[in-house]
Each structure stands twice: as structure tokens, then as C-alpha cells.
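Of the protein chains in this complex, one is absent; all others appear in place.
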Amino acid sequence: MAATERMAGRRRLANALPLFVLSPSLLMVTIGVYGFMLFSVILSFTSSKMFPRFVFTGFDQYERLFTNPRWGVAVQNIFIFGGLYIVFTTILGLGLAILIDQRIRAEGAFRTIFLYPMALSFIVTGVIWQWILNPGLGLERLVQSWGWESFSFKWLVDPQMAIYTVVIAGVWQVAGFVMALFLAGLRGINTEILSAARMDGAPTHKIYTRIIIPALRPVFLTAFVVEAHLAIKSYDLVVALTKGGPGFATELPSTFMYTTTFTRNEMGLGAASATVMLMTLAAIIIPYLYSELRHERRG
Amino acid sequence: MKRILLSTVCAVVLGLSAASLQPTQAQDKGSVEVLHWWTSGGEAAAVSVLKQDMESKGVAWLDMPVAGGAGEAAMTALRARVTSGNPPTAAQLLGMSLRAWAEEGFLGDLSEVAEPEGWDTVIPEPLQAFAKYDGHYVAAPVNIHRPNWLWSNAKIFQENGLTPPKTWDEFNQVAEALQAKGIQPLAHGGQNWQDTTVFDDVVLGIGGPEFYQKAIIEADPEALGSDTMVKVFDQMRKIRGFVDPNFSGRDWNLATAMVLNGEAAMQLMGDWAKGEIIAAGKTPGVDILCTPAPGTEGSFLFNTDFFAMFDVGEERRPAQLIMASAAMSPSFQETFNLAKGSIPARTDVPGDKFDECGKQSMADIKAAQEKGTLMGSLAHGHAQPPAVQGAMFDVVTNHFNSDQSSEEAAKALVEAVAAAQ
Partner (left out) sequence: MSVAAETVILRRSGSGVNLARFAVYALLIVAAAVFLAPLVSMVFTSLKSMDEIRAGNLLSPPTAITLEAWQTAWNSACISVSCAGLKGYFLNSIRMVVPAVLISVGLGALNGYVLTKWRFRGDNLLFGAMMFGCFIPFQIVLIPMAFTLGKIGLAGTTAGLVLVHVLYGVCFTTLFFRNFYVAVPDELVKAARMDGAGFWQIFTRVLLPISWPIIVVSVIWQFTGIWNDFLFGASFAGGESQPITVALNNLVNTSTGVKLYNVDMAGAMITAAPTILIYLFLGRFFLRGLMAGAVKG
């Protein structure tokens, strides 16, 4: 009698313990992620300026947002920047991973070299990047001093081209990480299939295009999500390189949101832009999470 | 091993919670915490003067510097600090944002020191308009900068038989003459506040003080969209032609260096440029001439740093009042402004230790005060609240960096201001 009671008590404890262990994280995430997101969404319907003020104005802030030319540029830029950033980090990451996977010497050294930019923030590397991209000081002068007098590299100061310099620095930072993802994926491919294909006399490039790259599909997806969310969150990259200039040619949604909220005291408008960003993120990530988790349950 | 790891975690967690019981800011009577973005050379030296002064009075100085983007990062940090209910004792603020903080009701009352010390009699009225809210002082102004200066390389001008231009037409002639000789007329950095510093000068120089008052200070839509404003943008377009192709994103001090090295003849910049000139071993007013920006003689745009005093409760108040009084003392204002390149915010500080440009500033501000042409600068946060200021920045910098026509720019200015209000 007493024993069964104790058993039941223990089982109850055993059932409660896992949730109990999760609870601090759940509490933090509920408040710190969802609570604050909700807060931001609510603010976007108010006329808040410097501090939150709950005077509701409907969709006014969204109207102001979508008629704001700076936001227009920011949205256009996120497509240019995000698109190129994703494409180039993927190509470069995959390319480097394939090269490193060729049973080379000093693999560890190469990996570390490609990976290290991820360890540095743009607070650290911003100054050097400004130098490199600055026509008078950096790459242009360097190449000219090597004898190629007519070499010209003025993207940083060209409103049409400046956004591409942001892409270069961004790709430099993240390509190594994407390489690591692909390398891990490559090493996880079942080698028996490859041997079989090889036996059948398939040429190397066909093995890559027909077997290896299709087998990496899940890694492509992971890489895409990592890259997409980094692109949308990119902030210090732009601040370090161009501060949004020339003019506001390199404005991104994240810099728009920050400046609007904190420098221009337009918290309501900033919150509206944040809400748009959050919805975009959700549109990318929720289907990904859904497919990942559903896939798992089946398997 | 695992046990060691676990116990380390526990120890750290316990240590942390113990630490959190005692706030890291010493909240005893004798300390002030000051948030500012004066982190470099002359500026930091200037703040040190105040720090030492406070320490000699037995008040500890907790420094909270956050540099970057003309105070942008500092303003974010300040917002976070105040939201968390833990404001610093004092924060460096510019005019319009000072007013915004006062309107939100976060600032304290300095009457206890301001009245006996007679601040009203020594601070110019346009500055009082920012330093006072609801009839009492909430902040101590520590300096007056003048953004509407033209800095000219004396050697280049002498060699080419030119004199610093006094009107925008003269400016264009001089610049074209220099260009014809292969000399870069104007050093400029393409950042929105620098573009707008030039814009301020052009509005004031072409439109005159009344027009500046109407268009910039009052944001009157008629003035903003007027023919005069179109002319202003025409002149901005001409100025764009006098700037070198690599100007984008250049820091102002690098532009100043160009004038110092003779790579460019002139720069339109505030008097903080003096710091660079002195650091390079040159003398302002001799090697690098200072004249009011073309067409702005007789007017004085200003830009003042205030120590805004937050409502910090009785416990921290005595130290705060000591700081307010120290920041306003003539001796501090003299030392501080000598280091910073500006002139004292109080008008009763003797000017004999200041250089030629400083002396001229002090004379000009008196004259401007009498004529009513002492006005806040848009580029430096003394004309419009941040939202409108930002909207104007956008239009000015977009026009300067694109092929937009002057008419379109003037129209965009009217629309952007309306949308931001």
C-alpha cells in the first residue's frame, strides 16, 4: 500500500521533472521572444515616439512606412543584398567544401582560415574593411602600386554599387561557416552509393551533379535558412562599412528600424518596420521548421 | 571532473546572484554617473577637467562613454538605461533631444543652483530655450559650437591671389578658379549630417536669416517649397561639382586633413575642426583661415552640448547639483572650451585665452544675439525634433548623392517634412 503510493508519487515526479527542467528556458523564451514580439506588434499600431505610448492609430504607421522612400530603398536592398549574399555564400561555401574534401594536405589549416572570419565581429573588422574598400587607401591604391595604374575600384562611394561592397564583406564573414556545413554534409554521405556509381563508370562531375549534390539537399536547406536569417538581421555590417550611405543607398530594413526607433524617435514607425521584418522571417522559418520536424516524426 | 564542472557552474551562479544584490553603481551620496560620447583626444581631455574638479570636491565620477555615429549609440544606451528605471546622473545631449527628454518628464530641477548662481543672466536666450523646461533649468549648457564656418588653406589662397568668398556667387567663382588650376576646391565627407551642415549654410547664405527661421526652424511648408529653396538646391548641386569623387562616407576630420595638407582648398565645417588644425601643428586663423560660411556673416548658427540632469531621487541629487554647478563655473567653461574648440556657453567668460577664430566667434555671437540672428543648427539637432530632422537629412543627402532636380528636391522636402510631423 505505502509502496504503491510511493511508486505513484515517484511516477508523478518523473513526469513533472522534464517539464520542470524545461521551464526556465520556456519562461525566458515566452517573455523574451514572444512577449517582446507581441509588444513590438502592438507598438506598431500606436503613435509612440520616444517611449511607448499606447495611443492607438490603426494602420497609420504602416501607411507611413510604405510611403517612406528610405524604406523603399531598404526593401529593394534586402532583395539585392539578401539574394546575392545567399547565392554567393552558398556557391563559395559549397565550392570550398568540395575543394577541401579532395583529401588535401593541411586540411585543418585551410578550414581554420576559411572559418575564422565568423569569429570576428564587424566592430573589430569594420575599420580594416573601410580601408580595403576605400578608393584612396585600400585595394585600389594597392593594385595601382603593383603597377596596374588604371585599376579602379570605387564601389564604396558609388550609390549604385555600394550595396555590393556590403555583399563582399558579408560573404567573406559567413562563407567559411557555410563551408563547414557542407563539409559535414559531404562527410555524411553514404560511400557505398558512390562506390557503386564509380564501378558503373560514371565520370567524377556526373557523380557530383547526379549523386552528391542531390544528397546534400537538406544541407542546402539548412544553409539557406542560416543565410536568410543572417541577411535579414545584418546590421553591424552596414554600419561598419557604409553607415547606410552614400545618401541612404545601402539602407537595410534592420538599419532603418534602428535609426527610426532610436535616432529619430519614431518608435511606432520603427515597430511597424520590425513587424514587417518579423513576418518575413516567419514566412521563411516556419515552413522550414514545420517540414524538418514533421519529417523527423515520420522517420 | 563533471562534478567539478557542475560545482563551478553553481559557484558562478551563486556569485552572480550575490553580485546582483548590490548594484554595481555605487549609489552613495558622493558619485555621479555620466553618459557621453566624448571619447577622444581633446574632448576626453576636456571631460577629464570636470572629472578632476568633481573628485577634488569629494564626488566620485563614474564614466559611461558610448562613442559612435555622433551620439547615436549613446542615445540608444541612454534610452535603455532610463527605461530600466536606472538613469545616469547626467547625459550629454543636444538641444532638440534634450527638449524631448524634458517633455517626457525624466529630467530633474536645477533651480537650487541655477537661481543663486544667476544662470539666466549669463546664458544666451536661445540656449535657455533648450536648457529650461517649464520655467526651470533641467540641463547645464557647456559650450557653443558654430557650424557655419568656412575653413580655407591660407597658402593656396595666397598663391592664387584669392580671398575667402563672402557670398555663394563668390564661392562659385573662387571654386571654379581653383578647379581651373587643378586644385580641389572643397573637402567634404559624404555623411548625412555633413551634407546638411553645408545645406544649413546655403539656406542661410542664400535665403537670409528670415528665410532660415521660416524654412528650417519653423518648417513652414511654403518656405520649404519656395523658389528660394529651389535656388538653395541649385547651389547644393554646384557644390557637389566642387567635391572630389571619393567623398562618400569620409569622416569630417579626414576632410579637414585634406585642407591641412593642401589637397583641397576649403571646408565647410563647424569649429570643432580647430582641434584637427591644432593637432596638426597649424594655427587656426593663420595657416587655416576661418571666415563665416558664404553669405552667413552676421548670423550665428549654434550647436550646444548640454549636460542633461536626470531625475535621480534625493540620494543622488546632492552630487548632481555639485556637478551642475561645476559644469557652469566660468573656470571650467574656459578650460573645457579651450580644449574643445568651441566657446563658453556663458557669455561672461573672458576671451583673451582663445585663438583668433574663438575671439571672432565670441564677438559674432554677441552681435547675432542683438540682431536676433542666433539660431539653432538643423544639422546638429537644434532646429527640429529628430523625426523631422531625419526626414530633412534624407532629402538633402539623397539630392546631393543623386541626379534629382532642385524642383523635385524642394517638393520632396515639403512632403517628407509633412510625413514626419
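So that you can tell them apart, the chains are marked A and B in the order they are listed, and the count of residues begins at 1 in each.
In this section, contacts are C-beta pairs under 8 Å (C-beta built on N, C-alpha and C of every residue); 3 or more make two chains touch, one makes a residue touch a chain.
All figures in this text were calculated on a predicted structure; none of them were measured in a lab.
Screening B:Asp244, B:Glu276 or B:Glu334 against the full complex identifies B:Glu276 as the residue touching the chain left out. Within chain A, the residues in touch with the undisplayed chain are 14, 17-19, 21-22, 24-26, 28-29, 31-37, 39-40, 51-52, 96, 98-104, 108, 110-121, 123-129, 131-132, 137-139, 141-142, 145, 172, 176, 180-181, 183-189, 191, 194-195, 198-199, 204, 207, 212, 215-216, 218-219, 222, 229, 232-233, 235-236, 254, 257-258, 261-262, 267, 271, 274, 277-278, 281-282, 285-286, 289-290, 293, 296-297.
Taking the whole complex into account, chain B touches the unshown chain at residues 2, 8-9, 12-13, 16-17, 19-20, 23-25, 33-36, 38-44, 47-48, 51, 61-69, 73, 76-77, 79-81, 83-86, 88, 251-253, 272, 275-276, 279-280.
Quick note on the criterion: only the chains that are shown with their structure count from here on.
Centre to centre, using the average C-alpha position, chain A and chain B are separated by 36 Å. If you check the complex, the residues on chain B that touch chain A are 69, 72, 75-76, 79, 83, 97, 100-101, 104, 190-192, 245-249, 385-387, 389-390, 394, 397-398, 400-402, 412, 416, 419-420. Against chain B, the residues of chain A that register as touching in their complex are 49-51, 64, 67-70, 130, 134-136, 154, 156-159, 162, 239, 242-243, 245-249, 258-260, 262-266.
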